[in-house]
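The structure is given below, and queries will be raised subsequently.
And then chain A:
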Amino acid sequence: MDAWAILGSALILGGVGLTFAALIAIAHRRFWVWEDPRIDAVSELLPGTNCGACGFAGCRAFAEALVGQATQPATCTVMGPGDIETVAGFLGVDAGETNRRVARLLCAGGCEVAPPRADYRGLGTCRAAAAVAAGGKGCPWGCLGLADCQVVCTFDAIWMNDDDLPVVVPELCTACGDCVEACPNDLFTMMPIAHKLIVQCRSPLEGDAIEALCRAACTACGKCVQDAAPGLIAIVNGLAVIDYAKHELASPAATARCPTGAIVWVEGAQFAERATPTRSAA
Partner candidate 1 sequence: MVAPLTFRHGVHPPDLKALTATVPIRRMPFPEEVVLPLRQHAGKPAQAIVRPGDRVERGDKVGTADGWMSSPVHASATGTVKDIGLWPHPDGMYAEAIRIAVEPFSPQAPRPRLVPDWRGLTPQQIVQAVQDAGVVGLGGAAFPTHVKLSPPKEQPIDVLVVNGCECEPYLTTDHRSMAEYPERVHLGIRIMMRCLGVARAMIGVEKNKPDAIAALQATLPDDLDVSVHPVTVKYPQGAEKMLIAALLGREVPSGKLPLHVGVVVQNAAAVATIGEVFETGLPLVERIVTISGRGVRRPANLIVPVGTKLRDVLAACGGLTDDAREIVFGGPMMGAAQASLDAPILKGTTGVVVLTAADCKPPQSYPCIRCGRCLDSCPVFLNPQLLSSLALAGRYDEMAVHDLADCMLCGCCAYVCPSNLPLPQLFQLAKTALRRRKAVA
Partner candidate 2 sequence: MWTVVATLAPIVAAATYVFGPSALLVMFAATVGALVIEHAFGRPGSVRDGSAAITGILLGLTLPPGLPLWMAFVGGGFAIGFGKLIFGGLGQNIFNPALLGRAFLQAAFPVAMTTWALPAGETWWQLRGDNLALPLMSPTVPDALTGATPLGLFKFEQTATPLWDLVIGSSSGSVGETSGALILLCGAYLALRQYLNWRIPVGVLATVALMAAGLHALDAERYAGPLVMLFSGGLMLGAVYMATDLVTSPVTNRGCWIFGIGIGVLVVIIRVWGGLAEGVMYAILLMNALVPFINRATQPRRFGARTAPHTP
């Protein structure tokens, strides 16, 4: 009995195996869709946050693009240089140059320097506030300080300081653009981290009119225009506007005589934890 059983079973299983091997071989011949294995490999290397900052629909799409040489690893804003190198090396392609960008806030008017003119009692979100009499903030262009941007930032790169201004931590910011989308007053812009000279104001009002509303406002006094390299800064309806094409000409000198500190020279984060309307921030 034993011998038979052993042989029998071996044969049966072997037979089963063979049958299905054959079946699969056939099916495989007729139905198989080839897919570059490197795509899986690469998407395993990618961070997998699916933030879309690379401009593709999620990390796998990015991986496909990479394998297809349609883009360069460095366009992923989440990976550190090391990881980017890894991917590049794995695909045997050039990493491409990183031009890291971060979100910058075009407002310095926290609750201390730009006080509310009316008491807003409503939903505690900037969007909601903006819909009701501009949130009752003195400067209707300014930051409402209700932290929509902080809430949307998936990378915890934004926190609100004591002055109710959002502080962007450049190291954490991946330039995903969510805060730009979130802010009802369009106070965020994406800037190359290299751009250090920033006018932190968006109000078209000039002179006393705005200074009455916000002590950190750009009053369009024009001093920065004189102090900066010619043609770098210009006053355009009530605001000092920097021509970033010429940014290499910029220097902290431009901020020297600004009466309100609306124009600043930024290294790292824009505001300090305990924010005071100083000139160049921490």
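The rule is short, and it goes like this: a contact is a pair of C-beta atoms (placed from the backbone, for glycine too) under 8 Å apart; a residue touches a chain by one contact, two chains touch by 3 or more; residues count from 1.
Candidate selection criterion: all candidates are chains of the complex that A comes from, given by their letters.
Everything quoted here is computed from the prediction, not taken from an experiment.
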> For chain A, which of 1 or 2 is the touching one in this complex?
Replying inline: 1
>> So in the complex, the part of chain A that touches candidate 1 is made up of which residues?
In response: 117-118, 121-123, 125, 127-128, 130-136, 140, 152, 181, 184, 204-205, 209
